[in-house]
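Comments concern the structure below.
Removed from the display is one protein chain of the complex; every other protein chain stays in position.
Right, chain A next:
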Amino acid sequence: MPRGHKSKLRAREKRRQAHCENQDLGATQATVAEGESPSSACHLFGDRPQNLPAAETASIPEALQGAPSTSNTTVPVSCTSSTQGASSQDEKSLYFSSVAEAWKKDPLNRKVVLLVNFLLHKYQNKEPITKGDMIKFVITKDKCHFNEILKRAAEHMELAFGVDLKEVDPIRHSYALFSKLDLTYDETTSDEENIPKTGLLMVALSVIFMNGNRAPEEAIWEVLNVMGVYPDTEHFLYGDPRKVITKDLVQLKYLECQQVPNSDPPRYEFLWGPRAHAETSKMKVLKFLANMYDTVPTAFPSCYEEALRDEEERAQARAAARAHSAAMARPRSSTTSSSFSHAK
């Protein structure tokens, strides 16, 4: 339960009210703004938007799109830095609150907020986004302002969340969200769902790595048996370990299964899959392995060397990618970087 939540809300409301009264803006504005949320909450639950036929959206004349570009904010006020020092604090607060009030009054901003929430949701589910969906679920009758709303929402996504919205298919108008920060596999694994597989996966990856980057299934089981995991026995955590390794992890592209060339009867071996290469590294896997045996990565000298080389290659690739994207982003970044500062 959010303990103290109500008192926090009340305190916030009081502060906002007191502040607005001081600045002669009238407490009613604040309460109206606050009041918006609950009513929209109830309304939206019951409001399943009508199905808009796709043809309608295409017929909106281009000229109408982006028309009421309000000069108020392209950037959420609250992202602006407050580095100027306490002396001008009140002035700044006055400025912020008046801009914030104006921002709240702009009807498009409600749609921007809803669109940001929609995009976040899609981002969490790693789903692609189509213009049609955005209009159907969020924009609805404001579809002639689609571009403006989208632009503002994209800015929020970038500034607040570090997520880029890119159009991946200009013909079908489909978009995708990309993190500007390179999140790693370890970070993004949701413990409860993926950890069981992760445990097996890391073991499999380490065995494969140690074995010269390819290993037969038996080699993997040898190690797993030591941990009490057997191919044909139900495991309380992993369920059906054989299925996880030979089917699930292969399907998810963490492992690859290849037939040993010229083997008769055909034998199979496992290699790292493309997703394993993308989401983890030889060094990480080596560290995992060392940890498991209560030792250090350097205890496996040839593997350690190989892992070091791999790290170097990755660092070079990352630097090249960053240089490239910095070059691409330069024209845009000059407008947005002025609106907030990084605390260093």
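The rule is simple: contacts are C-beta pairs under 8 Å (C-beta built on N, C-alpha and C of every residue); 3 or more make two chains touch, one makes a residue touch a chain; residues count from 1.
We adopt the following convention: contacts and distances are computed from a predicted model.
The unshown chain of the complex is recorded in UniProt as "Non-structural maintenance of chromosomes element 1 homolog", chosen from "MICOS complex subunit MIC10", "glutathione transferase", "Dynein light chain Tctex-type 1" or "Non-structural maintenance of chromosomes element 1 homolog". When the omitted chain is restored, the residue from A:His121, A:Lys141, A:Arg267 or A:Arg322 that touches it is A:His121.
Counting the whole complex, the residues of chain A in touch with the unshown chain are 1-6, 11-12, 15, 19, 37-38, 40-42, 44-45, 47-48, 76-82, 89, 93, 96, 100, 103, 110, 113-114, 116-118, 120-121, 123-125, 133, 137, 156, 159-163, 179-181, 183, 187-188, 190-193, 195-196, 198-199, 203, 226-228, 237, 291-294, 340-344.
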